[in-house]
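One chain of protein is taken out of this complex; the other chains stay put.
Naming follows writing order (A, B and C), and every chain is counted from residue 1.
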Amino acid sequence: MNIDFGSELETFRAEVCAFLDTAPTPAIREAGRKLTSVFAQFDQVMEWHRILYHQGWSAPHWPKEHGGTGWSVEQKYIFAEEYRKRDLPPLLPQGVGMVGPLLIDIGTEEQKAKYLPGILKGEDFWAQGYSEPNSGSDLASLQCRAVADGDDYIINGSKIWTTYAHHANRMFMLVRTDSSGKKQQGITFLLLDRMDYPGMTVRPIIGLDGFPEQCEVFFEDVRVPQSGRVGAENDGWSVAKHLLKHERGGGAQSPTLKRGLERIREAAQTTPSGFGTMLAEDPVFQRDIGELEADIASFEHFEKLAVSGHPVAADPAYPSINKTMNSELTQRVTVMLTQAVGNEALPLQLEALRVGANVEPLGSDLDLIAMPWYLNSRATTIYAGSNEVQRDLIARTVGREG
Amino acid sequence: MNIDFGSELETFRAEVCAFLDTAPTPAIREAGRKLTSVFAQFDQVMEWHRILYHQGWSAPHWPKEHGGTGWSVEQKYIFAEEYRKRDLPPLLPQGVGMVGPLLIDIGTEEQKAKYLPGILKGEDFWAQGYSEPNSGSDLASLQCRAVADGDDYIINGSKIWTTYAHHANRMFMLVRTDSSGKKQQGITFLLLDRMDYPGMTVRPIIGLDGFPEQCEVFFEDVRVPQSGRVGAENDGWSVAKHLLKHERGGGAQSPTLKRGLERIREAAQTTPSGFGTMLAEDPVFQRDIGELEADIASFEHFEKLAVSGHPVAADPAYPSINKTMNSELTQRVTVMLTQAVGNEALPLQLEALRVGANVEPLGSDLDLIAMPWYLNSRATTIYAGSNEVQRDLIARTVGREG
Amino acid sequence: MDFTFSDEQQMLRDSVSAFLLKNYDFDRRNAIVRSDAGWSREVWQQFAKLGLLALPFAEDRGGLGGSMADLVAIAEPFGAHLLAEHYTASAMLGGAALALAGDGSPAAGWLDKVITGEAIAALAYEEGPGTPDPSLIQAVVERQGSGFSLSGEKRMVLGGGDADVLVVVARLEGALALFAVEPAVQGITIRPYATIDGRRAANIAFDTVAIPAEALILADAGDALRGVLDRAILALCAESVGAMGALLRQTAEYAATRKQFGVPIATFQAVAHRLADMKIAYTKARATLLYTTALIDTGRATPKDIAILKGQTGKLGRALGEAAIQTHGGVGMTDELSVSHLHKRILANDALLGNAEYHLRKVGVLA
Partner (left out) sequence: MDFTFSDEQQMLRDSVSAFLLKNYDFDRRNAIVRSDAGWSREVWQQFAKLGLLALPFAEDRGGLGGSMADLVAIAEPFGAHLLAEHYTASAMLGGAALALAGDGSPAAGWLDKVITGEAIAALAYEEGPGTPDPSLIQAVVERQGSGFSLSGEKRMVLGGGDADVLVVVARLEGALALFAVEPAVQGITIRPYATIDGRRAANIAFDTVAIPAEALILADAGDALRGVLDRAILALCAESVGAMGALLRQTAEYAATRKQFGVPIATFQAVAHRLADMKIAYTKARATLLYTTALIDTGRATPKDIAILKGQTGKLGRALGEAAIQTHGGVGMTDELSVSHLHKRILANDALLGNAEYHLRKVGVLA
């Protein structure tokens, strides 16, 4: 065993810090401070993406030949840590985190050439068309149909929970191309190079936090080229499973959780406990935050084991354990935050939450974000395979640990 | 709405207190203080049963004509409350709580005449023969066979988790008399008027707390009279379901929980918190015990609603909700107790726990009982229909509340 | 012991439910919430006609002398229907505080108008997070000439932006006192806003506000204020329990009809057990609500009883609401079903007048 943070890593850390301290614009910083979701405010996060691209850091996890950084796991962890310490908005994951790595793995040369640069540079934003109104946890039951017609497919049906589809200029999606066999068969993975095909309409859905983050996308005889297919026709399920590895897989989520905890600790310095002291000195607060901090630490240890190549990452349940821990810890951080700020979380401050708003918030930054962040994070145990489904998957592997 | 505790109830309370303050022998009181289970130490609790019988109070819930007290629900609650306040051992439930009420409801006149007096007086102790090694939560799958032969049945098979069978002189049990239909059919409910039939053997099972509370009972060609049958042959499942109402049904469990909480509060006065004060003054302890106390209060309110005739008791899920709440609160009380006494709970003090032991315990009364009580109470969510089965039953009724 | 509603209470409850079912379905409610005012004077006038605005007040003050049980009977449907109007703010908080004033005082005059629905009252009490405890109130009043001068800041004043009269809790010579203050007076700055659960509230700053002598409702008002707050807590909890019941019913129905993997999701044991836990939570919260109501109506409710009710309702309500959203999945995350709104109402009621954390700890402190 060893925990290697040699001096060359400290040099790297200094370089990262210097960049992250100077490169983001005030609007980008504001978007980070006002983050109440996995998905940062669109304009600012895309601007930040492009700045990172110019630095060569927009896709640290990609292979170097495709524009990745070639960083070691320790370097990637340091980058994530310093990034989150500064409350910078995380890049939207659909491009660099999902469809990009998929294309690198199994896209055609043409697809790579056509799409990877736009993803890397932050020129394109991709919507993810998976779920349908009747296909949530049971994704394989999807019904949105594509019928081959010459060099094209003609798509009919709808997709839902399509994050930021109203901002997207591209889309990847699963469609049904065959209904005769098992439901997992007959699914095809498609790339759409535009969102404005005739017959496509996007309806934003207002979320419980008041924001139109998710969308429904309708297809009425939408004709798209077959060249956008990834993998073979009817083999989209295995393509999606491949992508899922990237979607659920770890990396460095614990710095985000740790930063959330730190912000609660900061707020606790000036928030009265109701029992005569500030929260920070209150034993009950200390116990509660101690419990949460310890649990986040265990998740961090798990993540570091995984990135360092410990066999824990080879466990077939690894992605599900990772997703379950991360989502439930995120929710606990937000619950603790809303409880810490008490009734200051109750005003609805949609306008003040917008980057560049001209409205002064009613209280502190944390008062402002506590409730929408809590509400939005209820989705973390629902999306990307509900935690019930994850536990089903984990259970199947129990007793076969290394 | 009204909460009626008029002055005649206060007179009643005084009468109850006077009796409970004077009637129990020191050994009975010791058995109560050393209670670490639903089941008190046998000799002392049976002695107490006989004392209560002489007072006419051994079966408050029975109809007056069979030896019950005729008390109102308020009186029964007051009795339970004062009883538990004094840490007196609860009577063993198999007789007055289970088979007695069953016989009153559906026994033959002969069975009532033969058995009720011995139950009421505390002369008999009944073992409950339900579970089998392969039939736990799935009770209806039981295989212990009884074959009719003249006026008798011949029994072969075994029963397990038969509490105090090694102390019992009678037994009620479920046997399989027909295997041809659905498993719930073909079960028969039998009373055995002896435990020493040829071919019957009892093996005590040492529990995780070190005590032989449960037993396994083996039957090898045991011949018992058919006159012990309750209900019709092959109709034992509905007889057992009828009895279950008494087994799971409420009454007044909250006084026991409240007394447990009070004992923790008492111990907290002299137990250091590890953070400079006694536990009782420690804010974290206060919060934790406040949470538990509030939850026990809700259970008490639920119980009082039920006994007062509120529709909540008519909900088909009522027995399951009652059992689930009570068992899980019992476990939480014992967890809190073990945590409060810390490493003083670690010595194994089997001998000191025995009533009349000549061994001085290593610490306080609570140090002595904390761990065995905690360990024993793990069973509360397993026996009498595991809480998983109870939640299945509750779920079926959701959305049909009054 | 009897914890059921009387026939009269059941009738009252049924008539309020029927009114809301007819005039206040989810769509109409949302239209009201999204309107500029955020609440409906028309609904308010109907409430006046139904006698609801007079219900909590003594008969000799022009009220109907309703018991807490009467008020719980109507507050449960208010919660289930996500009422946006200022019933709790004006009747249970502001109005109840005005009713502490002597006959003939300005406050008593305001009370008449509150009862007829001509005026809205609000109680300016809390000052931010961690101040549910009266001992932490810092707003202060000093004698000035024949009257007073008031300074301080009140936050999350329910109905504070809509009130025709504010009852302000402030420290007068150390003790808490109540004053009836008109919002348009010099030195008062009101910042109104909508809340996450579709009500209107305000932060209100008082900068050496001159107040006439007759505005004093009660000096040394600690005990009386406690009585007002306790009853308001009952009403808030009843609302939340009503919302919990609605969530339980809607979630059970959704789970029974929503299919995944070819079967209703209620057939998955994980979902079934969550539904069971929701029912257990609802059963507990409602039992404590009804029991505490009976206690308060017989004058036997202790501070611990109130803390238990507020703590349990907040904690169980949050758990139930989160379970309801999880069971609904994506659609539970939207603004389009009432599920998320009911949950937010429960959360808001939890945060008002001390959240579950605060009250459950008080249960432990009170030996």
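The rule is simple: a residue touches a chain if its C-beta (ideal position, glycine included) is under 8 Å from a C-beta of that chain, and two chains touch if they have at least 3 such contacts.
Source: prediction; values computed, not measured.
In terms of the touch definition stated at the top, the absent chain reaches A, B, C within the entire complex.
The hidden chain makes contact, of the residues A:L52, A:L102, A:V312 or A:A340, with A:V312.
Listed residues A:A23, A:I51 or A:V73: the one in touch with the omitted chain is A:V73. Only one of B:S58, B:N322 or B:T381 touches the chain withheld from this view, namely B:T381.
Between the chain not shown and the residues B:A23, B:I154, B:I205 or B:A357, the one that touches is B:I205. Across the entire complex, the residue among A:R145, A:H242, A:K304 or A:R354 in touch with the chain not shown is A:K304. By the touch criterion stated above, the residues of chain B touching the omitted chain are 131, 134-138, 141, 160-161, 205-208, 210, 214, 271-276, 279, 284, 338-349, 362, 371, 375, 378-379, 381-383, 386, 388, 391.
With the whole complex as reference, residues 1-4, 73-74, 265, 283, 285-291, 293-295, 297-299, 301-302, 304-305, 307-312, 317, 321, 324-325, 388, 390-392, 394-401 of chain A touch the missing chain. Contact between chain C and the absent chain runs through residues 268-270, 273.
Operating definition for what follows: only the chains that are shown with their structure count from here on.
The distance from the centre of chain A to the centre of chain B, each centre being the mean of the chain's C-alpha atoms, comes to 52 Å.
If you average the CA atoms of chain B and of chain C, the two centres end up 42 Å from each other. Once the centre of each chain is set as its mean CA position, chain A and chain C turn out to be 38 Å apart.
Counting partners per residue, chain C has 357, 361 as the residues that reach two or more other chains.
Within chain A, residues 275, 284 each touch two or more of the remaining chains.
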